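With one protein chain held back, the other chains of the complex are shown just where they sit.
Chain nomenclature is as follows: A and B, assigned in order of appearance, with residue numbering initiated at 1 for each chain independently.
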Amino acid sequence: MRALYILAKDSLEEALSSRLILVSLVAAAVLLYLGEAVSALAAEEETRALLDLGLGLIELVTLGIAIFGGAVFFLREGETKRADLILSRPIGRARYLLGRFLGLALTAGVSLLLTSALHLALLLFKGWLFTPAYLYALLGIYLKVLIALSMTLGIALWSTSALAAMGFSALLWSLGHFLPEVGELLGRGGTSLVWLKPVLWIPPNLSFLNYRDVMSLAPGFPPVGAWFAYAGAYAGLWLLIAWDRLRLKEF
Amino acid sequence: MISAAALVLIAGVNAFLPRLPGFVPPLPPPSLGAAPGGASEEALLLSLGLRRLLADVWMVRLLLYYGAAEEAVRSAASESSEVSGSGGYPEIAARAAGILSLDPSFSYAVLYASGALGFNLGRPGEAIELLRRGLAADPGNWRYRAYIGAIGLTKNGDRRGAVGLLAPTLDMPDCPAMIKSIAAFLYIKLGESAKAAAIYRKILETSHDPGYREMARRALARLSRGARSRSRP
Partner (left out) sequence: MPDPTALPLVFTSVGKVYERSHLGRATRQQALRLVSFEIRAGEIFGLLGLNGSGKTTTFKIALGLIQPSQGQVRLFGLPPVRAQARRKAGYLPEVPAFSQHLSCEQVLAFYGGLSGLGGRILEHRIASVLELCGLKLLRRRRVRELSKGYRQRLGLAQAILHDPELLILDEPASGLDPLAILEMRRAIEHLNGDLKTSILLSSHSISEIERLCDRVAILREGRLVKVLEKSAWKEAEGGLEDLFVDAVAAPLGTGESA
């Protein structure tokens, strides 16, 4: 456990020192400022538009950090030979992977907290009444980002190309939101496209975690336990794919 | 082998997902025909999981589409004159229906569009059809029923009945300023200036729309001038 903590803390500190979070925070602040101007077009629904725009931005910025971090991290560790020293220690590759995953997850979490603090301050300033649904929306966003991070790690370790990893992760991310629409399109395509349907079983079902899009519709508490179960299982399997590649990787 | 097995398990997890307690099927795809900004904008925002934001964007487009007509409503309201209009803006109902298909909880869009159709544009049939769609998506929303009743009574010339049904909806957060101004106008026509003034003050306190705030300010000034002239011997 201690090794996991050490690796995770190291990844977070590296991200903080690289100013990655600072850049994302500045980007989020600028976008929120622009968004505030745009949401004024919604007149009486300004706070709703600001809420939706802000949550969307928080998700995209946090996602960007996760996908970028996941795509370059292990490649950089291998190129700089940092991995040599770490793996020469009595630490297994599974633990190494998990420790780094936790560190990147923490980094994404810090970014999420900082950008949402900015967003919340702006909303409250505009007279929005806080509701716990906001926190559930953030939780849904974070679990989606963890899924994206695990996919990116798996793809990055197999593809050895950061760009390919980011591209494929973004594609799976989009498909994960677009599953009902894609399913409908394939259905309209008749028998010629039916062979593509099994492919739809691989992308994550992100609409299940997309609470920010349905928070006005869903009464009571969201199924947080089911969220954790699904996100944990899905991300865990992608980490297994990542480990399968890492265990054979030569440093 | 391990990776292949993991992919199979991933498919299994996705297949098992609908059995998890609390699973709610995703919202169906929106009405594809009602994309005012084009299919690519719709596809981009949907693929990023920004469905509610897309509904907001379409709402902004609806506000811009109907914006000029609202200006006429505001001027008429501040001068206590009727707004005449029976045609134009053929897309209002379709646009609002599209917003509703994206976000069934976006009651403001339905109330706004049905209010415009029913009270300003003289198209009660489309307004009531839209409100019925809203009720189908959100059966607990009593404001939709109130509007159906109010539009029906307005059609029959029963202003008092209509404003009586609208009154409870005016303090709800999703009540458009346009509807508030219409209710105030009806109160003025019924000779109940105090109630009209209360609504205009409410608009000043709560509305973010500068146009309606200005309208409310002018209407209050007019009402207070009228009250002073009545009180002079």
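By our rule, a residue touches a chain if its C-beta (ideal position, glycine included) is under 8 Å from a C-beta of that chain, and two chains touch if they have at least 3 such contacts.
As the structure is a computational prediction, the values presented were derived from the model and not from experiment.
Taking every chain of the complex into account, the omitted one touches A.
If you put the hidden chain back, the residue from A:Ile86, A:Ala165 or A:Ala226 that touches it is A:Ile86. Listed here are the chain A residues that touch the chain not shown: 2-3, 6-7, 10, 13-14, 17, 80-82, 84-92, 95, 248, 250-251.
In this section, only the chains that are shown with their structure count from here on.
Chain B has its Cα centroid 34 Å from the Cα centroid of chain A. Residues of chain B that touch chain A in their complex: 2-3, 6-7, 9-11, 13-15, 17, 20-24, 26-29, 46-53, 55-56, 59-60, 63-64, 103-106, 108, 176-177, 207-209. Considering their complex, residues 39-49, 52-53, 56, 59-60, 144, 158, 174-181, 184, 198, 201-202, 204-208, 210, 212-214, 216-218, 222-223, 225-226, 229-230, 233-234, 237-238, 240-241, 243-245 of chain A touch chain B.
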